Structure formats: structure tokens, C-alpha cells
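The complex is shown incomplete by one protein chain, all other protein chains being positioned as in the whole.
Read from first to last, the chains carry the letters A, B and C; within each, the first residue is number 1.
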Amino acid sequence: MDLIANLQCADQPGIVHAMTTAVLNCGGNIIENQQFTDHTTNTFVMRTRFETSQGLAAAEKSLGDGLGKFSPALHIRETAKKPRALVMVTKESHCLRDLMYLLELGELPIEIPLVVSNREDLKQLVESHGITFMYLPVDASNKAAQEKALLAKVAELKIDFVVLARYMQVLSNDFCAALPGKIINIHHSFLPGFKGAKPYHQAHDRGVKIIGATAHFVTADLDEGPIIEQDVAHVTHSSSPEELIALGRDIERRVLAKAVKLYAEDRIFIVGHRTVIFS
Amino acid sequence: MDLIANLQCADQPGIVHAMTTAVLNCGGNIIENQQFTDHTTNTFVMRTRFETSQGLAAAEKSLGDGLGKFSPALHIRETAKKPRALVMVTKESHCLRDLMYLLELGELPIEIPLVVSNREDLKQLVESHGITFMYLPVDASNKAAQEKALLAKVAELKIDFVVLARYMQVLSNDFCAALPGKIINIHHSFLPGFKGAKPYHQAHDRGVKIIGATAHFVTADLDEGPIIEQDVAHVTHSSSPEELIALGRDIERRVLAKAVKLYAEDRIFIVGHRTVIFS
Amino acid sequence: MDLIANLQCADQPGIVHAMTTAVLNCGGNIIENQQFTDHTTNTFVMRTRFETSQGLAAAEKSLGDGLGKFSPALHIRETAKKPRALVMVTKESHCLRDLMYLLELGELPIEIPLVVSNREDLKQLVESHGITFMYLPVDASNKAAQEKALLAKVAELKIDFVVLARYMQVLSNDFCAALPGKIINIHHSFLPGFKGAKPYHQAHDRGVKIIGATAHFVTADLDEGPIIEQDVAHVTHSSSPEELIALGRDIERRVLAKAVKLYAEDRIFIVGHRTVIFS
Partner (left out) sequence: MDLIANLQCADQPGIVHAMTTAVLNCGGNIIENQQFTDHTTNTFVMRTRFETSQGLAAAEKSLGDGLGKFSPALHIRETAKKPRALVMVTKESHCLRDLMYLLELGELPIEIPLVVSNREDLKQLVESHGITFMYLPVDASNKAAQEKALLAKVAELKIDFVVLARYMQVLSNDFCAALPGKIINIHHSFLPGFKGAKPYHQAHDRGVKIIGATAHFVTADLDEGPIIEQDVAHVTHSSSPEELIALGRDIERRVLAKAVKLYAEDRIFIVGHRTVIFS
């Protein structure tokens, strides 16, 4: 059985040794092992992938016993068990298309039991891929109720994380707080470059020579969550705002897909306001 | 004789035809011809490189007569006559080293008659390359006088443009206004990303996955002048602020050198707050 | 009416002037004008986009008369009339998916009246997008006949160019010769790096740190046609051949889509063994 153990705790001597001992004690053989110490917060994080014939429970006991003294945040997952994502969209399809395309290609180790949208535009596209589509219109009057219904779905469908694939509604602080470090958003701009509306028009007005996109975790402060992945493309004076938007779509879908893949493979740790990513 | 004509005027029909006629009329043969119309400002810009045996004066008369009806901003230069740059530095040498290195390699078609600094740290480096070094200390009490002395040098040495190669003093609005579109600065950050002090520390705190540098023209609003060139590099959580600074140096020197080369070849037009660059 | 005129002829004085005169003579106003002289072959190429109310025929006559003395290859197209592409695939879908996706997004100014494949794997995908699918199995015994049938389709459907979107059959020299400069292939490697079979395995064995893809015109010598577009991605020792293939797919689809867009906008000139591209 192939397992991934993610550990996060205060930095101190002996952690790696304790982990390797604990892995040996459950008959495990380490396949990958990555670690990092963030000195600004004195935080130690480690991702250990190992094989064992003794199963998940035995591994959890062995690592729990062996590492308990460091009172770590410890999470062990069987790699065969794919994380379940709830994808939220509005009317732009490019990010969703890429996720479904990679899923069908077998390159994205996740399940997508449900796509939720505040509009019906993408219903047919989603259902043509055999995925359930849920229409969840949102306005000031029903927002709280709709988000409650959404959280119910998250529980019912055993959702592991939420992907905002160009979902153009702001989620309430309560909703974000209910799923800390479990909501990934694609920001159609190179943060902290251009926040707010029409970033590509802002980029055009400013005459920038490079545009980009940013995938980040969602926190109460919408565009300020920990950054997961960013990419850019060179542009020139001849690019109209519309051309920047088209070019931006291509960057957005690649950056979001990359971030979702990193999350699905347990490669992301949130340390303070930053992410540690073992790629 | 090899000439470059740069023309900028309100967009209207017949400009290209008038230019090609005027070039023919002075016995010229067009080698390169690039044009662009900025629709947001209805501005037309054109860069025409041509050869003629009749010399600069004849070309200036022919183009002046033929294009006068468009009341353009028209500038004709003999390519053999290299633009003269005054380079300003403080104590960081990486951008200056690259400029001198490319100059010695014959890759940068400019002359550097003078390097000015508010510190003496780089005196020996500059003089070891056979370039005159001028120490010009600046404080609140003498700033106006020193900038006046600087402008006198610009006139005396027939300086075409000023390059701020990590010059850590803010120039007065009067000084900037005296050399509009003739001062190039390297901003050690990916604008509009991180302005102000210690951008690489800001970038580290924000946990960005990409850092960059920006070369731009200097206006009264220091970091808001028209952008000439930008480049970036991917970074990870493991990069310390010091490592980001080191990586940033490499981007800065390349971006500034590229911008200076574009300027030296008359490839940059300022249109509103943006640049049009014929690369 | 918006027109694009592409001209190619031996370099000589007066061409630009003749073009601008001819455009004026048919009441045209130049919107874009790009030119380049390839000194290795003394070839001059120019792409001129202009507006005229007098229509295509008048423009063709005016430019034909005015430029005839240069005996150019001259091609004028109404931009509203989209080039028609025949796309050929085998069983890999990523490049085809991207083309259809961009088409539906309105970002790719072409029509795809037919997709041809030597296998039936992608039939449903193609038809679900409302595009006709033609199954054309090929083996040694029927190759000549099948290619003849294909050329008949090209004529019948008024196909302007053929896109090999991961078509894994080698076309005969006769077929290539019948459509010179009209067949675009995506090579799943960074030419001239790794030719032949399994380039990503070759790349892995060689331990390269960068992989890429190349879009090029097809000539009798399969991998040696003029290169249109290339892109790359950095990789590490940890990437398995399978991971390189997955990463390669992402590069391939972007590079092919870019090349098709350049072709569809008449931005590509073939000069000797190289391409001149006005982007």
C-alpha cells in the first residue's frame, strides 16, 4: 500500500529520525522524503511517501506513537484514495475545461462529484462530461442560505477541497472560515500586481510588458491568501485588452490546473502567509 | 549613409505613402519600416531605417517637406553617431558592470562619457574601464545645487540620455522635467508589484512564486513612468530574501541593458503612459 | 472591408512606396504594415492590412497593376473570410481539443469542416462538437488510394490548409507536394533535438533539463520543414518519461494552436528553409 504522510510542527532536533524509525516500525519503505524549515516561523514541514503491507491503520498508529512528542499536525493518506473536489464556476469555461480534460486524460488524481454554478451557462458542458451540475443562484437575499446548502453538499459528498474555476461571486467570511486551506482560487492577474476588477484592462492601461495569473488559497481577504502557483507571459504594446484577456485565459487554466494537481498530491503546506511546495 | 527616422503624429491616411515618397526623393532605400497606431490615443508612430548617399541634411529636408503636413514629431539620426549616456550609480555595481561589459564587447551602440555617483565606492571600477567618474554627494542642503551642476554636465558633454543604474537617490521633479523621456531607471521589482523599499523582502513576505524587474522612464511620479522592459524568474519557498536579491540582480542587469539597447537604437516611442517598442 | 495583402518578391528599391501608392489608389487606408528583407536569399516580404470601401476586386486590380513590375507572389484576402482547415488526428486528443476549444471561444479565426483520422477513437469527441468526422484507415495496400480520396475532400470542401494534430501516419511525398506550405505538423519534440520515435524517452535517457515542442510545415523530409513556432519547459531528474509526455502534451497543444492562429492570420511567410513571422 502506497501512503503519503504530511507532518508540520515546531522545528526541533530528531524529527526526521523519529519519522524514519516510525516508518520502519510499520514495515514501511520510504520512496520520497522532502523537508523544509521555515526560519521566519520556526516551522518544520515534511512530506514522506512510503510503502507498507501493514495498511493505513498500522501506519497511523506507528507514526502517531513515534511522532506524538512533537505534537505535530499529521495527515496520512492512501494515494489510491483520490481527493474529491467540488468545482465552482460562473460562465467562463476555460479553467473548468482544462480540469475535466486532464481528468479524462488520467493526469489529475482527483474526483469531481459536483460542479456548482450561480448561472446555468455551463450546465450542458458539465453534464456532457458525465458530471453532476448544480445551479445555485446567489443574491444578497439568499446568499447565507445558499452557502449553507453548499456546505451541506460538501459534507454529504465528502468533499476534500473546493476549486473556484473563475467563480465570480465573493464567498462570505463564514464560508471561507468553514473550509480553511481547502479553497483554491485562480486570480486572473499576477498578484500583487492588479487586484479588483478588469485586471487586464488595468495591465493594458499601465503598459506592462508581462501579464500573469495566480492560484492561491482563499481567505477572508479575497486576494491575499497564500500563493500556490504563478505564471506569466510576455506581451507588447500591440496587444489589446481583449488579446490580453485571451492570453490570460491560457495562463489561468494552466496555473489553476497546476495548483490543483499539487494539492491533490499533498505537496502544499501552509506556513504563515506563505506556502511550502514540494514539487 | 545609414539613417533612422522616428515619426509620431495623429493617425490619418497617407502617412506611410508620404514617408516612402520622401525617402525616395532623397535617393533613399528603405531597409526597415515599422509602424503602429495606438487607438486609445489615435497616435501613429513609425520607425524607418533607410540608406541614402545624399546625407543627413538632404534627408531632413526631404522628410521635413514631405511629412510637414502631418505636423509630426520627427527625429532623424545617423546610426553611426552613437547616443551618449550619462550613467548614475550609488554603490551596487551589477547593472553598471553589465553596461560596461556589453560596451566593451561592442554589443551596446552607445558612448558613456561620464559616470556620476553620490558615493565613491565604484570610483576605481569605473576608472579601471577608462571612464570618467564624478563624485556628486547629495543631501537635503545641496540637492538643488548638485542637480544644477549635473544638468550643466549634461549640456557640456552633449548627453543624450541618463541611465539610473541602481542610483538610490530620488531626483527632483525639476530635474526629471528637464529631461523628459530621457531618463531610464531600473526598478528592482516587478511593477506594479512591489513599490517602495525592500521589494524583495516584500516579495518574500508575500510568498510570491515569481520575482522580476522593470526598466521604465522616470517621471515626477518615480515608479509610475512608462514601462520599457520587464523580465521575471520563478522562485520557491526555499529562497531567502538574500537569495531573492541575488537572483533579482541578475534580472535587473539584463532588463536594464535591454532597455538601454532599445533606447540606443531608437526603438522606443512614448505614447501616453505606455511605450511602443519596435524590437 | 478589411483586407490583408501578403507580398513576396526579390528585394529592390521602391516596393513599399508602390504598395502604399496602390493602396491609396483603391481608396485604402493602411492599418498594419510589416516588412522584412532576408539578406541570405535577398527576399523581400511584406504584410499589409488595410481598409477600403471599393472591395476585393478593386484592391486586387490596383495592387496587381501597381506592384506587377516586381513580379511578386501576391495574395489578398478579406479578413472576414476565414481559412478552412482540415484537421488530421490518430488517437491522441489534446491538440484537437485545444483547437476546438479555442474555436468555440472565438479565438481562432478558422473553420474546421472536417476531421480525418486513421482510427475511430476520437469520432464521438469530434461529432459532439458538431464537426464531421471521416474515418480513413491507412495501410500499405490502400495508402495511395486513401490519400487520393483525401485530396478529393480537400478540393470538394475548399480546404485552405491541413493541420496534423498528432496524426501518426507519414504522408507520402506526393501528398506533401500537392499542398506545399499548406500542411502544419506538431512535432512532439524540440527540433532539431530528438527526431524519430519516443522523443520524450530519448530526452529522459539523455537527461535533458528542458523539453519542448515544434510546429513546422510538412515537406517530403518529415521533420525538416520550416519551423513556425517552438516552446519549452524546464524539467528535472525526477520527471519520468510518462511525466515528460504529460508535460509535453501541454506544450504541444499550445505550440500547435499558436502556429494555426499565425497561419490563419496570414502572418507566416516561407523564405527558403525558414519562416518569417509577423506577430
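Note that a contact is a pair of C-beta atoms (placed from the backbone, for glycine too) under 8 Å apart; a residue touches a chain by one contact, two chains touch by 3 or more.
These numbers were taken from a predicted model, which means no experiment stands behind them.
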item: Among B:R97, B:K123 or B:K153, the residue in touch with the chain that has been omitted; value: B:R97
item: Residue among C:P13, C:P83 or C:G193 touching the omitted chain; value: C:G193
item: Candidate in contact with the missing chain, chosen from B:E51, B:D205, B:E224 or B:D250; value: B:D250
item: Selected from C:V87, C:L150, C:I227 or C:I245 as touching the chain missing from the view; value: C:I227
item: Those residues of chain C which, in the complete complex, touch the missing chain; value: 36, 38, 190-194, 205-210, 212, 226-232, 236-238, 271, 273-277, 279
item: Residues in chain B touching the chain absent from view; value: 94, 97, 101, 105, 107, 128, 246, 249-250, 254
item: Interface residues of chain A (partner: the chain not displayed); value: 13-14, 16-17, 20-21, 23-24, 29-35, 37
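By our rule, only the chains that are shown with their structure count from here on.
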item: Overall pattern in which the protein chains touch one another (line/ring/star/complete/other); value: complete
item: Length of the line joining the C-alpha centres of chain A and chain C, rounded to whole Å; value: 37
item: Geometric centre distance via CA averages, chain B-chain A, whole Å; value: 42
item: Junction residues of chain B, two or more chains touched; value: none
